[in-house]
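The complex appears here minus one protein chain, its other protein chains still in place.
Note that the chains take the letters A, B and C in the order they are written out, and that residue 1 is the start of every chain.
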Amino acid sequence: MSRLPPPYGSRIDRSRSLAFTFEGRRFEGHPGDTIASALAANGQWMLSRSFKYHRPRGAMSFAGTDANTLVQVGPEPNVAADLTPLEDGMEIAAQNVNGSLARDRDAVIGRFARFLPVGFYYRTFMGPTKDAWLKLWEPRIRAKAGLGVIGADAPDIAVDKATWHADVAVIGGGPAGIAAALEAARAGSDVVLIDDQPALGGHLAYTPEAGAVGELVAEVDGAADIRVLTDTICTGLFEDNWLALARRDRLIRLRAAEVVLATGCIEQPAIFHQNDLPGVLTAGGVRRLMHLYGVAPGRRAVVYAADPEGYRVAEELRAAGVEVAAIVDPAPGAAAPEGMRVVAGHIAAARGVSHVTGVEVGGEGIACDTLVVAAGEVPAWQLPAQAGAKLGYDDATGRFVLDLETPGVRLAGGLAGEGATPVGAPPMAPHPKGKDFIDFDEDLQVKDILNAVKEGYSELELVKRFSTVGMGPSQGRHSALATARLVAGATGRSVGEIGVTTARPPTAPETLGALAGPHHVAERRTALHREHLRLGAEMRPVGAWWRPYLYGSGDRSALIEAEVRAVRDGVGVLDVSTLGTLEVRGPDASAFLDRLYTMAHATQPVGKVRYCLMLNEMGTVIDDGVAYRLAEDRFYVTATTGAVPRVYADMAFWNAQWRLDVDVVNLTAGFAGFNITGPFARDVVAALDGDIDFSAEAFPYLTGRSGQVAGVPVHAMRIGFTGELSFELHCPASRAGDLWAAILAAGEPVGLKPYGLEASRILRLEKGHILIGQDTDALTSPEELGFGWAVSKKKPFFVGKRALEMRRRLGSTRKLAALTFAPDAELPGESCLVLRSGAPVGHVTSVAHSPTLGHGIALAFIHAEDAEEGRRVAIRARSGRMVEGTVVGHAFYDPQNERQML
Amino acid sequence: MSAVYPLSEAGAAGDLRDRLVAGADVALADLTPWPRFGLKGAGAEAWFADRVDLPEVNRVTEGAGLRVLRLGTRDIMVLSTDAEGSPVQPLRSAWEAAPQSYSSWREETWAWLRLTGPKATAVARRLTAFDLRAAAFGESDIAQTRFAHQDGVLLRTGDGFDVLFDIASTAKVVTDIRAAIDREEVFG
Amino acid sequence: MKLLTCPMNGPRNISEFQYLGPVRLSPNPEAASDADWAGYLFGAPNDRDFQREFWRHTPSNYVFVAERHIGTGEVRRTYDPGEME
Partner (left out) sequence: MPLSLLKYGLSRDYPVTGDIPATPDLKRSYDVVIVGGGGHGLACAHYLAKYHGVTDVAVLEKGYLAGGNTARNTTTIRSNYITPEGIAFYKEGVKLYGEMSGELDFNVMFSQRGQLTLAHTEATLRSFHLRAEMGRHMGTRLEVVDQKGVEALCPRLNMDYGGPLEVLGGLWHADGGTARHDAVAWGYAREASRRGVEIHQRTTVEAIDVEKGRVTGVVTDRGRVAAGAVMIACGGANYEVAKLAGVELPIRCYPLQAMVTQPLKPWLDTLVSSVSLHTYLVQSSRGELVIGGGSDPYMSYSTRSTLEMKEHLAEGAVHLFPFLKGVRVLRQWAGTTDMTPDYSPIMGASPVDGLWLDCGWGTWGFKATPVAGKRMAETIAAGKVPDILAPFALDRFERFAVLNEMGATAASH
């Protein structure tokens, strides 16, 4: 262990130890360590192998912004080792390793780097045979792709999501951010202060001046209106100051009236041969290691001081007992600090195989085990860019500069240019031996960027896309400036003109789980949900609703057939509570319906029930139902279950334009409905106590009556989908239990049987009733359905009328027809094609074997010229065999409609 | 003969009654059976104006065992402040034939839950994106917004909230609120 | 999340609203040619400019008009459809 004594290591708790394994070896660290700092304390610098050449890599900045610090922690892939707190018992493994981290068999790829130029994959892997890519090369390349491993056995992760609001959000808990937060709080604002580290302080916390942090934090703690979120990364700044704050497995969405961005700067690597070796650290990286985690970076260091910051770090290293072998300064003639040697020039190369062993400067070799790089910084441009900041470049400081004019967002601290010092720009000529990395994620060297430009990919975005620079996990934080400089140099433009590629969220990784939030799927239950379960129903989801599919257990087709027979021969009851129901009322209610539906409602007498057909503006059938006129100014209207939310919204939409005096309520969830149907239906309803006369004379087909039944207020309608005598009773949902119990009791003497959805579908098909959405599609007109009768010829206007007239003139080549099949014939499946002279002219929309009729029946779109009774149409069944259906011109069951008129 | 609401023993969501909470930090109660009554339409305002103290749109007035909610210029509703709701029933009986005023049926279409306690706001932040800070959402404010994935109405009640929403979704909403309460305990 | 200010409910996340599309003025259905009617049905202003649009605040089922710039996203004004000229 190479820990420095206190006060180094302000973040770690030396009184406790945490045991963990890395690559199977056991290590110890302290609470407060990150995975990477604990490993460094144990002398384990190498964390991973690089993406392409499998070169040894470790942490450089210990700031969570590096490439190559991603490790696998148990089942969790791609964990940032330099950001993630160490936990007891962690089992950590390197990623992208063939064999072991120390002896990675794929490291040999690095030797062939010169054969693998930028974009090489576009130029090869196409032979030798025609499908060589798919069969031979792609599988091999895929096998090498990716970093961490995700297993289906990954344990479930508890995630959390919440929404906060604040007057001011300050991103960045360094001195600038703290000052902004305090100022806002003093002015009476409600402030949220966010920092990605476990404690506030920013860069101050890892300098010798760290003592000042305590006072700042105390002031923040003392301010009543500052909520502090540490360990939290602002991963995105979206429109109207909507912030994504990622806190491990939590996502906090924060709306702030004002946002202060104070996220500081990102240190940049220097470019030289082997600049990627473990042991090459940024100035900030060294400071974090020493001051936060109490880890000495090594015994003997060379400091590259392109930025004056390097001199201060050299002093800090010496103070911590690390020998400073030399300071390398690109500016000639710099004065050497006392007792230190300054070498003028640039670092040409780092020496070493898996760790730094020395550097080459101006032909001289200097032995060291640590190379500290102070090569300048760039402001963390990602969040400002998301907020609309324009990016420029300042030659003097070698930094990008940000110009932000978006109202409600401002920059503070390093982002606003504070603390920028002149930096000697490093040389950009490619090293003859390469390995002078621009992008550590993607293993891109100087020549790769230059060659991309030579190939004509001279726009920055094209450089990025061709070379993949900036596309890896560190998203260009360490490559953007160098890339811009290289492209500027190669194309004769300025660095500012080149800039950076569009900064896209997230600025730091956020988990899919936190984004998704706690699991949610909409589910709705009718009032009788538990009653159906009690009766043994198999419930199935239909949209969000749960509905009884059938009752009982055993042979399902026998159960369904029994339910069908019960309706045909006796009486059944179906819970139709999910049916869309709306009350449309007001002086203009009938005028409103007249505009919305195709039939006439102004002339509809009170007490009558009328079919409703709704078209869209293209004249396509989109919904149907019935309207029961309760009073001059009140209609009770039904809509299909799936369509009622849209119908309700459409009603509001249309009336925003029509401005009729009408009010609509959506009663779907508030009203239950039961359809009592079958030859004995009247026996059931007549046996119910109440004030409605259900006799044939008093209550004819397509009328409605409202009153009390079994003490429950109901709307009763003589309508049905089955073709049998039917009464549909609707009541407030809170009373559904009473009504249902009364119906079951009244039906017992005649064998009333509840039936489910599947029997209902067969019953309706036997009667030839269509289902909108199943027997219609996005272009179906009423004519194609044979519904000309449902379209008023007299009304001057209804939605879709004008389009319908146009379509009528253009004609249609298809019609929905009823087809029957021979009793023993193979039945086509739904969606099987109707062919005419071998060409598809339509398809089967609904099909079933009719238990009542004993043969197959279907609805299908067929060619309009074939739509005559008795014509035969050819259908290709799922089996591929051709089957024949015969067109019938009427309902399959009870063509004269006698039964429903009983 | 009685009304059955989802969280009643025989109700659609009765199997989830144990997910209601009566803790010191946070409580979740079902008020769906409490009386309420509302009218919509051109005549609603005139009818209520004679009987109660009418608030502005999206505001509440409270008094005499009633809370009066103005959900729109022509959409007014009264909530009982207790389970008996004595002042609501007479209002409802008095309504019958008022011109151009129509029942809003919300006692049937809406469930009514109450989330209270010192941690109610922290829990509610997990369930709505609406700004719950006192400055934005005062004592007498109504928020017609989204809560627990449902369109609904949010009211302030003491140290918590009343929420009214699609009654058919009660089971899901109770499950989601309970999960948010649990997450408040885990994540704080 | 973009904010949209409902004239009745105030500023809310735009996910509380249903977008109902640009306000399109129907020609007289009786007088319009087929081509004009097709233009009304299928055409839509799509210029990078302010557009009048219908939006619905779904929790309150309130439909209103917004003037929104489809290039910049700026919402200049929202109002009740009754105020539409």
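Throughout what follows, contacts are C-beta pairs under 8 Å (C-beta built on N, C-alpha and C of every residue); 3 or more make two chains touch, one makes a residue touch a chain.
All values derive from a computational prediction rather than experimental measurement.
Touch, as defined at the top, links the missing chain to these shown chains in the whole complex: A, C. Considering A:A102, A:A154, A:A212 or A:A367, the position touching the chain not shown turns out to be A:A154 (whole complex).
Taking the complete complex into account, A:L779 is the one of A:L779, A:A822, A:L853 or A:M882 that touches the chain left out. Of the listed residues A:S10, A:S50, A:N78 or A:T581, the one in contact with the hidden chain in the full complex is A:N78. Contact with the chain that does not appear here is found for just one residue of A:L229, A:I692 or A:L833, A:L833.
Touch with the hidden chain on the side of chain C covers residues 1-2, 14-15, 18-19, 21-22, 34-35, 38-39, 41-44, 46-48, 51, 53, 70-73.
Listed by residue number, the positions of chain A touching the unshown chain are 51, 70, 75-78, 112, 114-117, 120-127, 130, 133-134, 137-138, 141-143, 145-154, 156-157, 159, 236, 238-239, 242, 244, 249, 251, 253, 386, 447, 451, 454-459, 461-462, 465-466, 471-473, 475, 502, 504-506, 509-513, 515-517, 519-523, 541, 543-544, 618, 773-774, 777-779, 803, 806-807, 810, 829-833, 840, 843, 876, 878.
In this section, only the chains that are shown with their structure count from here on.
We define each chain's centre as the mean of its Cα atoms; on that basis chain A and chain C are separated by 27 Å. Touching of two or more other chains is recorded for residues 253, 255 of chain A.
Contact with two or more other chains is made by residues 1, 58, 62 of chain C.
Of all residues in chain A, those touching chain C in their complex are 238-240, 242, 253, 255, 617-618, 648-649, 652-653, 655-657, 659, 796-797, 801-803, 806, 809. Across the complex, chain B meets chain C through its residues 57-58, 71-72, 129-130, 143-146, 151-153. Touching chain B in their complex are the following residues of chain A: 158, 160-165, 190, 250, 253, 255, 518, 520, 522-531, 544-545, 583, 585-587, 633-634, 661, 663, 665-671, 710-712, 732-738.
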